[in-house]
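The full complex has more chains than appear here; those shown keep their coordinates.
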Amino acid sequence: VEPPVITLLTDYGLADEYVGVCHGVILRICPAARLIDISHAVPHHDVQRGAVLLMRSLLFMPVGVHLAVVDPGVGSERRAVALQTADGRILVGPDNGLLWPVARLCGGIELAYDVSESPARLEHVSMTFHGRDIFAPVAAQIACGEPLDSLGVGIDPAQLTTLDMPEPRLEDGELVVRVVGVDEFGNIEAAADARELIRIGAAVGDSVAIECNGGPSTRVRVARTFADVRAGEALLHEDSAGWIALAVNRGSAARRFGIELGDILRIKPVVSE
Amino acid sequence: VEPPVITLLTDYGLADEYVGVCHGVILRICPAARLIDISHAVPHHDVQRGAVLLMRSLLFMPVGVHLAVVDPGVGSERRAVALQTADGRILVGPDNGLLWPVARLCGGIELAYDVSESPARLEHVSMTFHGRDIFAPVAAQIACGEPLDSLGVGIDPAQLTTLDMPEPRLEDGELVVRVVGVDEFGNIEAAADARELIRIGAAVGDSVAIECNGGPSTRVRVARTFADVRAGEALLHEDSAGWIALAVNRGSAARRFGIELGDILRIKPVVSE
């Protein structure tokens, strides 16, 4: 029989004791659990970026318990929840939208529980570290087989806080997309399926003009991969999540173009002369 | 039967091979061990900060072997030790005070061994990487059941190097505390139990004036949690370790007030007019 899996995503960073303490709390309750750290470097309090990282990773994870904590409202009235998705995963975290987009990718939410007052909580619940005191012990109990309805109070999934991802839109013949990720390489991730490029007639081999936040327009090649352009040259491509991405071969698109999380890109076709 | 647990805390950082090598050395000796990384981002050579992180985390860990290496004296005459605490944990690390404060939290030291010349050491012991060559193999042997007295030479716990944490003190009606932590969110951790605030008559809902390193005084609310104040507003609160902490809701107190590790805070009550 395979060991239960718990994945973790937080904005705690790795410098302090927070992530290690969550691991410790989990392994005290469920010593057999296998832990996978997705990322702990979500920008502090950035619920949308946390949601994006879950969307880009969760379907590659073993089916298990998926703990996510980006929780600017810790200690307030926001609920702690455990959600069962159609594909059999359990998502555990704050009810602030963080879990919402990935739950849809998992086929939607079948059952939802408010675990704010769960009997699984640690004896002393602090006002500021619910990852340790609520989320980790609830996740560990689920991983070790405790039924959800003994860990929380059933609630209507329709009552959960939602989070809408920015949608790409067509405007004056331009595809307008929002930057929802800048990775460590400086690659720019836009919230748009790469197939959206068809709407402006752009295919691999074409060039497009990209304008960021109303700045000057840059001409960029649509390519399949980094190595399709020269070192130092920019490219627009379908990234590993199937999204539209702007990159520089062996360089940083973020630095080259001064693009940051949340920026707006306008992409339009370049007519060959 | 549950797998043995080894926790690790070092100042090695995660960029180089050092932490991975310690994991490798441990798993070669004790393949069943479960490893929990508490933190590897202790500021280089900062024994006190390492001790603080152990104090804030260890009681949440499964009882096991607890390896800690912040070791500016590596290669010198300082001893390598393994300590058995009253609550059944084994602490392994350099005898430079790093393990001292947390050992007291664990009920005190019952047995102490000098493992500097342990038969568990790797065949070649380098002059600069005792984490790999002494501490990791000793911890792994203990985790796999080797008795302590076969791994080192018994010593009197009274001979160990001690480390006193800075104590809060009352001075001219002010509570004077030292900053022993600045976490990644910019929260300021003071070396003082939150109950010390009673000594200056400050309770949740009150305001206090805080002065840092003789700079100007700032008025701050005593609150239960971040969400009790507006975004961007400062608060003094009991943090998740039960200590006095200074924070800014959805912001960084370190940046706001220019506070660094080692600074002195003077806290006094504000008389309402």
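The chains carry the letters A and B, assigned in the order they are written, with residues numbered from 1 in each.
The rule is short, and it goes like this: contacts are C-beta pairs under 8 Å (C-beta built on N, C-alpha and C of every residue); 3 or more make two chains touch, one makes a residue touch a chain.
Bear in mind the structure is a predicted one, so any value in this text is a computation, not a measurement.
A.B. asks: Assuming all chains share one sequence, and 2 are in place here, what does the full complex add up to?
C.D. replies: Result for the total copy count in the complex: 3.
Quick note on the criterion: only the chains that are shown with their structure count from here on.
A.B. asks: Show me the residue ranges of subunit A that touch subunit B in the complex, using the header's touch definition.
C.D. replies: 12-21, 23-25, 27-28, 31, 44-45, 72-76, 126-129, 132-133
A.B. asks: Taking the complex as given, what residues does subunit B use to touch subunit A?
C.D. replies: Per the touch definition, subunit B meets subunit A at residues 2-3, 5, 7, 9, 14, 34, 36-41, 53, 56-57, 60-62, 181, 183-185, 224-228, 237-240, 250.
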